[in-house]
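Input: a single structure, listed below in structure tokens.
Here the complex is missing a single protein chain, while all its other protein chains stay put.
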């Protein structure tokens, strides 16, 4: 056990609840000492649940009044840059939720300020810590399936995203809000950066759910050409209603690997021979990635304790954002978009 | 293609339908030329379906009037000895449905008459021809899981057996009517004969289904000690309502093997995250053992054509009956019963 | 049983062997009476195996000398149009292997001649007869998963295709030779035609396998926009080495459906706890689609007997070719291609 690391949680919504649970119940070396949310009701609900006294309506207030070594930022995407930069300037280590930011300029600023402030910046790509993904990555690295040639990753989520996440003026839509983990995983497991992307989108449920936002889509299908010649596919269906579904399939020169499955629990029931067998599905992402969230937080805390660089960096977050930007440009302009097109402009 | 073998089907019930389908559609070298059933309605229904002209109310009549090389006997168990002996005396090869007979004396007579008549006698243990069971047996034989130590076989059937099959005065109950295949398989795959057996039975649904027969049971659990020291378990639940279920699990000195699964088809659907995934189950035994029935019939026809001994013999059928008799004695007398006890008396 | 239909098999290669097996062993109403192949060795090998006397080096010869009602055409794609047209003119019904032809003009000619000749033309999309696909299609039709929004279909084949099938000057590559079934299935199950397609390809194994053909690819990933707004994905990896793999996944407005699985047999073995469980994979397409090939042939024979239109038409074959042509144009020109672009030119 090393020195306890004090954490201020910024944003008190759903993923904040998951991180709180990790800190309170499973990562004893991290101490959740303060919570920030500009919505007082949301703030108090989470702080009450986890019995946290220090509650603030802004990160400024928390920085002024509370003592902590690190922040966990879980607020909406459009706030990430400001909050991360503020934390970095104050010398606080940062665990930053995905998507990293709205554009590459923001990503660059976050990375630069974290370097200036000499703080660790870990992107919250928790799949990198999921026992299945970790094992899969190690086996790919060891050459078990040979050089990856084609990788497919999907994330289907049950419910309608919040309003700001559906609107291209305040977010980058499902490509970012649902697929950030997929963008990161395909790049990580392929071991190569995206060269160009092509995206098709569809809107099937928007009307019946009362979404009239321009360019709204609930289905998307990404085609990727990697720099190493490999091919990639990413899909999102959200809301998909049927459960939470995150799976990856990789074909290498020597074989195939499947990561994850639809089944959520090994309890199978048959009571009607016309219907067949029933097996639980994953209902939510916190359940699917239960261990991943715990291991991610342990890693963040341990990196701070041992002063080692986290294994998921700002650069990783920036690449996911670049993929999203190229993808959005692709479906808007109905053509394949090279990553150079979105990256060049920012340099 | 060899010389066509003409078949007379004796008994026109459910399994007769399965064998007719094999002969008519999948085993062109077998010609279904006559059908026998003492129930005229049942006889005509099957004969009409398969467009068979020669229809008889008794095997005697068929033997008198029709020309064929072999019989497939699918009538109730208590008729097997008489019909098999009659066929053997007439020089007809025999594919005999399980259970072979009601007692060992009948089995011995059938075997003796088949030898006398120089006809082939194949017991209809179709699991021996199922692609999964065949592959499993070959792999066990090749030593893949080492010497089998423990084997478990279950058969759960959806519906209430016919009245004669529920009554110990006209049948040997589920131990015979449902589990004959299991008795055969555990002995086949273990590579050893039963030494002693112990059986527990239960009656859960009899009352609600209006069964008042003495000693009726719908659940049974058999414990076997094999001559080679191995252990065996056989269970039957019938009626189980939920589908047709036949699976085997074997632990050998080097590993475990599972044969079969509950799932009946690789189509999985998820439409309700509170319910989960739905996958078809096997509804019936003809569906579960679709290829097994075809391959069994091909084998029978080919053995006649090539004049080679079928690989499932009267001896195999006799051992299954011996297990059933010891098992019935066991639950009636509430003690383990040695096979010697039931075999000795018959020699 | 209806009147037997006499069949002349044109082409005596691998898929011809599968169709012969269906006709000889499982579809008694179809009589395989003649075989054609311009390679005498290939011709005699198959004809010997199935004991067929009438052997011809050309369809002309067969038409001159043998009597039959129908042809099953299994020769390389570039011969399909000539052979189909010759058969149609001679009044023979046609079961035509996929891909239908090299271009839409050939498709149109085949369709026109079949109409002129008043013969049935069935495209050999056997997945339409696979029990899993049939059940899935019925359940989609019944609304179980709602309106399909996204469909993904993959076919990965173990071995290197023949030389003519790798070369864009004699075939349309894997998009046609490997994915024809996928093109048909996604259109069938989505219930809509393709509007535009975008394709990425990769060549990972060509060099090590000695393939130097221009534009050769062994990995391909297709992105489809359907006319109804739905999205589709088709992938091919061939040679994939690890087995034969054909699966479909569909997300509808109400839920998800998976058709097929990697597992080839329900026999599971565990003998090494560091390795885990081992389960057979499908090794070949004849094994994966064993029942599909039988049911496809039954359908063809029955349609001729009953004079009803086969449920897989020339139009279906033509759409698959159109998709392939748009896909090839897409990866060559590195842009999405509308179906109109390839269809318009042919009208």
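Residue numbering begins at 1 within each chain, and the chains themselves are lettered A, B and C in the order written.
By our rule, a contact is a pair of C-beta atoms (placed from the backbone, for glycine too) under 8 Å apart; a residue touches a chain by one contact, two chains touch by 3 or more.
The structure displayed is predicted, hence computed values, not measured ones.
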item: Touching partners, among the displayed chains, of the absent chain; value: A, B, C
item: Touching residue (missing chain; options B:223, B:265, B:284 or B:302); value: B:223
item: Residue in contact with the excluded chain [from A:40, A:163 or A:261]; value: A:261
item: Per the touch definition above, residue among C:53, C:118 or C:273 touching the missing chain; value: C:273
item: Full-complex contact with the absent chain, from C:14, C:105 or C:283; value: C:283
item: Chain B, residues in touch with the chain not shown (by the definition above); value: 147, 149-150, 152, 156, 198, 200-205, 218-221, 223-225, 229-233, 235, 237, 240-242, 245, 251, 253-256, 258, 262, 334-336
item: Touching residues on chain A - with respect to the absent chain; value: 1, 24-28, 51, 131-132, 135-136, 139, 144-145, 254-261, 263, 265-272, 280
item: Sites on chain C contacted by the missing partner chain, in the whole complex; value: 158, 241-244, 262-264, 268, 270-281, 283
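Throughout what follows, only the chains that are shown with their structure count from here on.
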item: Chains contacting each of chain B and chain C, listed by label; value: A
item: Reference chain A; chain at largest CA-centroid distance; value: B
item: Rounded Å distance, chain A centre to chain C centre (Cα mean); value: 40
item: Geometric centre distance via CA averages, chain B-chain A, whole Å; value: 56
item: Junction residues of chain A - those touching two or more other chains; value: 241-242, 262
